[in-house]
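Missing here: one protein chain of the complex. Every other protein chain is in place.
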Amino acid sequence: MSKTEVVLRVAGAAGDGIASSGEAFAKICSRSGLHLLAYNSYQSVIRGGFIWLQIRASHEKVFTHGNKVDFLIALNQREFERNCVDIVPGGAILYNSDKIKPNKDKINENIILCPLPVGQIIKDIGRNPILQNTVALGALIKLLDLDFENMANVIRDYFGKKKQTAMEVNLQVSKAGYDYADKNLPQFDFKLETDLDNKRPVLTGNQALSLGSISAGCKFYAAYPMTPASSILHWLSAHSIQTGMVVKQAEDEISVINMAIGASFAGARSMVGTSGGGFSLMTEAIGLAGQTETPLVIINSMRGGPSTGLPTKTEQADLFQAIGASQGDFPKVIIAPSTVEDCYYSTIEAFNLADKYQLPVILLSDLFLSEHMESVDSFNFDAIIDRGEIVTHKPSDNAYRRYKFTPTGVSPRAFPGTSGTIFQATSDEHDDFGNVISDVFTDPEMRTKIMDKRMKKMDFVKKDLPIPKLYGTDDAKLTLVSWGSTFNVIRESMHFFSQENLPINHLHIKYLAPFQSGIQKILETSNDTLIIEGNFTGQLSKLITMETGFKINHTLFKYDGEPFYTEEIIDKVRDII
Amino acid sequence: MSKTEVVLRVAGAAGDGIASSGEAFAKICSRSGLHLLAYNSYQSVIRGGFIWLQIRASHEKVFTHGNKVDFLIALNQREFERNCVDIVPGGAILYNSDKIKPNKDKINENIILCPLPVGQIIKDIGRNPILQNTVALGALIKLLDLDFENMANVIRDYFGKKKQTAMEVNLQVSKAGYDYADKNLPQFDFKLETDLDNKRPVLTGNQALSLGSISAGCKFYAAYPMTPASSILHWLSAHSIQTGMVVKQAEDEISVINMAIGASFAGARSMVGTSGGGFSLMTEAIGLAGQTETPLVIINSMRGGPSTGLPTKTEQADLFQAIGASQGDFPKVIIAPSTVEDCYYSTIEAFNLADKYQLPVILLSDLFLSEHMESVDSFNFDAIIDRGEIVTHKPSDNAYRRYKFTPTGVSPRAFPGTSGTIFQATSDEHDDFGNVISDVFTDPEMRTKIMDKRMKKMDFVKKDLPIPKLYGTDDAKLTLVSWGSTFNVIRESMHFFSQENLPINHLHIKYLAPFQSGIQKILETSNDTLIIEGNFTGQLSKLITMETGFKINHTLFKYDGEPFYTEEIIDKVRDII
Amino acid sequence: METESKKISDYKTNTTPTWCPGCGDFAVLRGVLSALTELQINSKDVVVVSGIGCSSNITGFINSYGFHGLHGRAVPVASGIRFGNHNLKVIATGGDGDGYGIGLGHFIHAMRRNIDLTYIVMNNQVYGLTTGQASPTSDKGMLTKSTPTGSLEVPVNPIALGLISGATYISRGFSGDPSHLAMITKNALTHKGFSLVDVLSPCVTYNKIQTYEWFRERVYKLEDEKHNTRNLDSAIKKAHEWDVKIPIGVFYEANQATYEDDDPGLKNGPLVEQPLDNTGNMSKEIMKEFI
Partner (left out) sequence: METESKKISDYKTNTTPTWCPGCGDFAVLRGVLSALTELQINSKDVVVVSGIGCSSNITGFINSYGFHGLHGRAVPVASGIRFGNHNLKVIATGGDGDGYGIGLGHFIHAMRRNIDLTYIVMNNQVYGLTTGQASPTSDKGMLTKSTPTGSLEVPVNPIALGLISGATYISRGFSGDPSHLAMITKNALTHKGFSLVDVLSPCVTYNKIQTYEWFRERVYKLEDEKHNTRNLDSAIKKAHEWDVKIPIGVFYEANQATYEDDDPGLKNGPLVEQPLDNTGNMSKEIMKEFI
């Protein structure tokens, strides 16, 4: 049976152009109607290191980048040797045979060598060492029997009109690689079931999130560069003229969040993005947003901690940092998107909750989710923007109470410049007008009332949240519990379980604060439970116990910086049942 | 029966010298062998506001400042009127009758007016308006039948030799007040059972904590001013020449904690102090201390939040901030001292745990605990300093592994300058030598090993903690659960319950992280439970559920900025049983 | 109604200032109020931003929008408000600890941007609200609660920092000369770009050295010396005078494009006024890039 899916890995060093090769291959696939998922494994270094990018493509929706490789494009000798162990029997290595000399003893005999004499293939077309990637990609397209014209178009789009020469060089080189493969390399039995009429978008979590912010009407994005959130800054900057969004890199994360609070106070939807270290610096101002009831969306894309930790690796260990962000009790919402698609919708939801309830909303993403590419069906672009209750005219009693006591705790907001709505927003405790009460006069009664008012909003946010969803059969022997970016890999495992007729179901928790009401019941009626988390202490597990008293029975924690693999989940589940 | 305890309140505006009058009275009492507790209620303003200081003194240990006042010294008309409602029948108001004109209608007839014609009393002795306080205090000493010489000595000590004139003026004025009361004011039936040979120390929580840091051998204290931690900075600064401690006010809390980490890395025991807002700014570096395994003691004296909140009011709402401080999972200890005495010992314990396990230790105090004065029996000054395992000589294998894998996870430390121990401390993930592994090479196995090593330390800290103590009868109908500064007020309530033969006991939780092992059992064997906390969300209650799955049944939360009163606890308990 | 001429009382709130009697900050408040009155700015178009400190309480006493934020962060919030709505007149305020201590980085970086806002710093060389510790402008040797043996640090020179960091209106006032202070405040408010008004504003409670008298013996007006406010070099020289003679007035001013002028995102008017009805289509269009 010919294979209907393929896993490609491109391995080399930082600076070898791996990302663009990967992106090109991804586009070729997705424009052929294939689904795909790609993950980039790299280190905190600009040149060198051990880098690879792996793409899995199939006509069915792909949930992980896979664990085994069909084709390896090795860009240097070292990576050739390191990576060849991950190739499936019958798989192949494409490599520049001018530079790389395979040590046959170390290579499994089932693996097919596809040497590419790059010098000879491209002859005088160009000299850039990165061209070896183009040769290999061209060859691969042939080996997979994909449409060359598709590749040519991807190259045309990538270089655009401005880099005409580079474009032409790459076109020729890729064709040379394609032709070389045609004549000199063995055939492989792949049938990728392409559909050239069904072109799919491919994007990363950060891109989906950025796009979500545009749909949500975000007008101000402030950030300080930090992996894995930086690509939001880059992408939004590059699109700012088109979108009319002001994108500001400030001097540090403290300035970032205070600026965004200022812009939001002035009435512009505002967002900030960072990772754990920068989030630490933002915590004081998260309380400020809570206390002044200024809407704000805060992205924390988690990476391996503690401290600087593993800057280019993934982890889910900032949940309690988000829960504990800033002193005192105040309302704040924490949402963890699960997939690239979910990044888009969660961002819009975050903006709407932030505005409707006038509070900070924290989006907890992670490096894997932020940076991996995934094909999606197109999004729903009929974004519903809910800016909450806004006072646009002078109040009739001429006494605007910015923090008016209301049944929901939500007090209609006014933007500065609105007639008759002058008020003070203060980080000090205040009364319903916004006047400070910590100053000459401390008023325990007013203090209690205004605390109650603010906190009441959380009850209503909770009511707004959807009912938690249980995936799979109702009467399972084991319920998997998870949050964030592990959704996809568990979904793939679930697929396996259902094929094997194993009665497993899956509870994925998206809303961390407030905590959804239905979860306790689901857990208490489950037969057995397994929590799957990318951290050491089991942060969601702890949160669940805290919110429900329920203790999850089995645990699968991973904190080595790598995303979960399907096999790990399947093995664990097999151990239990 | 004559009264054996007295409650004095001095009420006026900021800048009226209330604190020094209060301190003077406290010293007069404590040098008379009395116990006492004093609390200062003030606002975030330098002049004006509604300020009072209340002292309760008795020959028995005093646990609260009381709710009703025997003597009010009112320093202005407004405070006269506001405070007279809190006076017990038979109690009295002392006031400067030159300035204050009582509105008789508003004063309960059981309250005795003690007008002091200050102008006439002090005639030409002095002109400082603050002298009215001294007159009143002199009069009060007479009314309470306390030893005038004791007062004179307190005045002598306060002004010292340097302010000879001021001292003499005050001596004369106080004597004039005393004599005036003798001749003109009614007698009161107080028998305070003094014992002039048993002089007790009186100090605040912050002073006890500072003293503890001296005993512990702290050599570097860094801070940025912030109520209610500032008084540690002031007190330690004032004593730095005597103690040889370097006390540094830095430019912000970020610099504060990074400096302290530097000093600790160099080998000096180091401490920092702040409140919630400053703590927010420190969180990033708390992770740095955790990751580099640098010992550090961090004081967070909590005040009313969120954000700037109620800067001069008390609250216990930073527990989750401490738990969630900094991204990722890493070992950190959180201890909440309960009384002034406990502040002393907890600080020493914090330094020892920090050094022994090479981690950050957070001391969670609060405004009430930090600032209230309490009489204590003297402390045990035989401080045991445990600096943990320190390498002082070149290792025999000439390969110093700073983060050596050991059964406890604790790796012997070396201070820079020690022969043969050169190493790197890095916030990036590293191997056992301290070499970065996030850089060229990410090593999931080493990462897992070093995470395990660091986290293992928490298991051993946990073993070091004392067994949790249950106060009161074993088979109670209701178990009160609390943390931090509510200990004393609950102890007073417990006294009441035992007098009333109500079967109540009390579990006070001092160690928040790691969580002590015995607590779950105590709670699970209790008949019913009531949590008493000074916050909105019940942070300890949540932590207990998280750590044990146990849900506490009844709650008494207070978040108006005021400390708990005994009556509130008694009423709540009565409601329940 | 709104076109009637506004009186100084229209710019005051009902809250009585909580400062100690004699505090220099009263004059700063008066300066702002009279500048607003002279300029007849509409209250609803003004936002006063502050940090935390005695001085930062000023927001409560001015009848305009107020944002009384975090210690040290007034300038980023003020900048953000300008980003959100650059039709607003934004005045950042605060103390020396707030602006030149914990907030020093923001202060300098904001000047580099020449954002069009006015920053008024009530510089009393001490931390007032926290009851008298050394501040970044405390003189070397000053005895305070936190430096009982004398501060060991060279004071921050905000004027000089402004001069080398890109601010385009750099001035100093003195609370002991309220009309002069009101005048430079007014000019700062009309200046386009980042304007700094550093005010010698005595703390009568905690600073027993830099009193009104101390300053009165030393201050002189730059305009009386015919100082050329367009000359950076002589401004820097003037910025270094202290101790013996202390200049007040405008050190430097320049006409330069502001950040708001140059940021392409602000070309279509204030962000708060941008329509939100086409955002989905915008995304839909951009989505094509991903195909």
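When the chains are written out, they are named A, B and C in that same order, and each has its own residue count from 1.
By our rule, a contact is a pair of C-beta atoms (placed from the backbone, for glycine too) under 8 Å apart; a residue touches a chain by one contact, two chains touch by 3 or more.
No experiment lies behind these values; they were computed from the predicted model shown.
When the whole complex is considered, the residue among C:Lys44, C:His71, C:Lys89 or C:Arg113 that touches the unshown chain is C:Arg113.
Note that of A:Ser20, A:Ser237 or A:Gln520, the residue touching the chain absent from this view is A:Ser237. Contact with the omitted chain, checked across B:Ser215, B:Gln516 or B:Thr548, is made by B:Ser215. Touching the chain that is not shown, out of B:Ile107, B:Val246 or B:Met455: B:Val246 (per the contact rule at the top). Interface residues of chain B facing the missing partner chain: 27, 30-31, 199-203, 207, 211-212, 214-217, 219-220, 222, 239-248, 250-252, 254-256, 258-268, 270, 284-285, 288, 292, 378-379, 381-383, 385, 387, 415-428, 434-436, 439-440.
Considering the complete assembly, chain A touches the hidden chain via residues 15, 44-49, 224-227, 230, 233-234, 237-238, 240-241, 247, 249, 251-253, 277, 307-308. Where chain C meets the missing chain, the touching residues are 101-105, 108-109, 111-114, 136, 149, 152-157, 160-161, 164-166, 233, 236-237, 239-240, 259, 262-264.
We adopt the following convention: only the chains that are shown with their structure count from here on.
Averaging Cα coordinates per chain places chain A and chain B 44 Å apart.
Averaging Cα coordinates per chain places chain A and chain C 40 Å apart. Computed from the mean C-alpha positions, the centre of chain B lies at a distance of 37 Å from the centre of chain C. Annotation for chain B: residues 44-45, 48-49, 277, 307-308 touch two or more other chains. Residues of chain C found to touch two or more other chains are 18, 52, 70.
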